[in-house]
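To start, the structure itself, in structure tokens.
Shown here: the complex without one of its protein chains, the others still in place.
We just call them A and B in the order they show up, numbering each chain from 1.
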Amino acid sequence: MAQPLPISGTFLDEVTCDIPGHNWGAEQWAVEFDSFVAVGIDTVILIRSGWGPRLSHPTAVLRSKVSTLPVYADMVELFLNLADARGIAFYFGLYDSGSHWNRNDWQGEVALNRPYIPEVYQRYGAHPSFAGWYLPHETYDSGQRIIELNTTLAELCKAEADLPVLSSPYWLGRHDMHLGFSLPAPSPRSLDEIVTQWDEIFSHYSGLVDVAAFQDGTVYEQDLPDTLRAMRQLADRHNISLWSNVETFDRDMPIKFPPIEWRKLIHKLTSAEGLVDKAICFEFSHFLSPNSIWPSGRNLFARYQEYLAGSHRPLT
Amino acid sequence: MAQPLPISGTFLDEVTCDIPGHNWGAEQWAVEFDSFVAVGIDTVILIRSGWGPRLSHPTAVLRSKVSTLPVYADMVELFLNLADARGIAFYFGLYDSGSHWNRNDWQGEVALNRPYIPEVYQRYGAHPSFAGWYLPHETYDSGQRIIELNTTLAELCKAEADLPVLSSPYWLGRHDMHLGFSLPAPSPRSLDEIVTQWDEIFSHYSGLVDVAAFQDGTVYEQDLPDTLRAMRQLADRHNISLWSNVETFDRDMPIKFPPIEWRKLIHKLTSAEGLVDKAICFEFSHFLSPNSIWPSGRNLFARYQEYLAGSHRPLT
Partner (left out) sequence: MAQPLPISGTFLDEVTCDIPGHNWGAEQWAVEFDSFVAVGIDTVILIRSGWGPRLSHPTAVLRSKVSTLPVYADMVELFLNLADARGIAFYFGLYDSGSHWNRNDWQGEVALNRPYIPEVYQRYGAHPSFAGWYLPHETYDSGQRIIELNTTLAELCKAEADLPVLSSPYWLGRHDMHLGFSLPAPSPRSLDEIVTQWDEIFSHYSGLVDVAAFQDGTVYEQDLPDTLRAMRQLADRHNISLWSNVETFDRDMPIKFPPIEWRKLIHKLTSAEGLVDKAICFEFSHFLSPNSIWPSGRNLFARYQEYLAGSHRPLT
């Protein structure tokens, strides 16, 4: 019988896009990293190092190429130091200009990241926790030249430092994915369509993008087990590591976004048991941490601990 | 002079629809039920036992008829045990498939609940706290075959166990009722229209649906006193018990939904003084409880206690 699936990684939501800042200082981040160790989180992934004018650290390259806001804190240095001291693996998320999605300008994204990647590795690569790269341009299909964009970025990353490259795509398996966003909302994909898309994408990713951690809240909960089984087959065929990116926020509520209802979390974890190589989450600190600013996040952590201890198995 | 109106009942928001879960565990629910006793809450109403694929307890009947998610906890058993031990009356909310509203298929709702009601009563009816039934299909007028639906469900409930049947309709007396929802937004009703609709509905409910607890935030605050007086006359004419379902969440804010501003709560309670047979609320645990995850909910509880102690009477 399958065992409970522990979450052993989390995104760090810098630069934040749609999750309000908790406004933690250096001391609170240190407490959080201690919690990471205590709960078995060995991997942290910076979701993006910059987004449009917002930067998580000083960078001469980006400041010379795009309009940016001043940087008041080097969050990357802070995170790497905290990770170094605790033996946590840190994955660096590249820069997302935000304009690719409207202009379909994948070469522009590459042009910005091409000189940025060496600058980053020169500045931070000596940190022992610097363990890999993360591609922040998420996608649900092969449109918008995502194959060219992400394989090129992966090549640039591996050329700079031959470390694992992570991605975290989504499925667009629900009709309400874009609620509250300004993006156009395409039709949800059937599982057949999802498989077709990812078979093609993975055939290009193979050897370049090492990990696909699908966002597990992007199909209906009932469809998650079948979807994960199909992805497992695809990942094996293309020699890609399949992780689950467990969404710890709730997509179904008028408030965008609170911590997820505990049964949804348990269901998603249970559905992934035995199917994925690793479970990470988006993200621990706001929504699941014992240090969360949301009381319901701290309660969610208690329910999650009960699940790890063997409670909350499906009733018959 | 009218006396302060205590809230002596609350809904239990399982399965939740638009209120994020607080993710309480069994111990926290026990604390909450102790709070119920301390503040004079003698009645709890499960708002629905299932909604679409989500279920609050294991049920072979529904699992054989609709696509459902696994059940990880029997919340009904938990609530009944807590209520038994404290002398609290528990009302069981029926199953809402969620599809009636789009398909206008009232007979489909009946077909699901017809075998479900006996299953429920056989499983839970021996609990001394099992005090009655709640009809989860809310309505604001006689459309969508709500009379046929709710009278038929009430008949089935009373045939299974002749216990009180509760309903909690609304008025559609505001133009902004459906903000944030995907339902079409009909025009708000005048008080004359409201009276016409409920005179007809109550004439059918009489003898079957014992209680109408109108949602008190569904007319403009200025119109609440007149609306309640009109409902009092209607309820008396049709021998239905009139309760107030005091909404403890705020409909007026961009955040959907925070605890209500205290003066709105006081105004609604004051407006119902001397007019209703009982005041319940939707709902205590998220928005008014001393255990609320919202600090403003805990503060609201303090203001409500001041009101009960005689403060916050209208100033001249």
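The rule is short, and it goes like this: a contact is a pair of C-beta atoms (placed from the backbone, for glycine too) under 8 Å apart; a residue touches a chain by one contact, two chains touch by 3 or more.
The shown structure was predicted, so the numbers you read here are calculated from the model rather than taken from an experiment.
Taking the complete complex into account, A:A73 is the one of A:A2, A:V37 or A:A73 that touches the chain left out. Touch with the chain that is not drawn comes from one residue among A:Q3, A:N23, A:S64 or A:S187, which is A:N23. When you scan B:H100, B:H267 or B:H286 for touch with the missing chain, the hit is B:H267. Although one chain is not drawn, its touching partners on chain A can still be listed: residues 16, 18-25, 28, 53, 58, 67, 69-74, 180-181, 255-257, 293. By the touch criterion stated above, the residues of chain B touching the omitted chain are 221-222, 250, 253-255, 258-263, 266-267, 270, 294-297, 299-300, 302-303, 306, 312-316.
Methods note: only the chains that are shown with their structure count from here on.
The centroid of the Cα atoms in chain A and the matching centroid in chain B are 39 Å apart.
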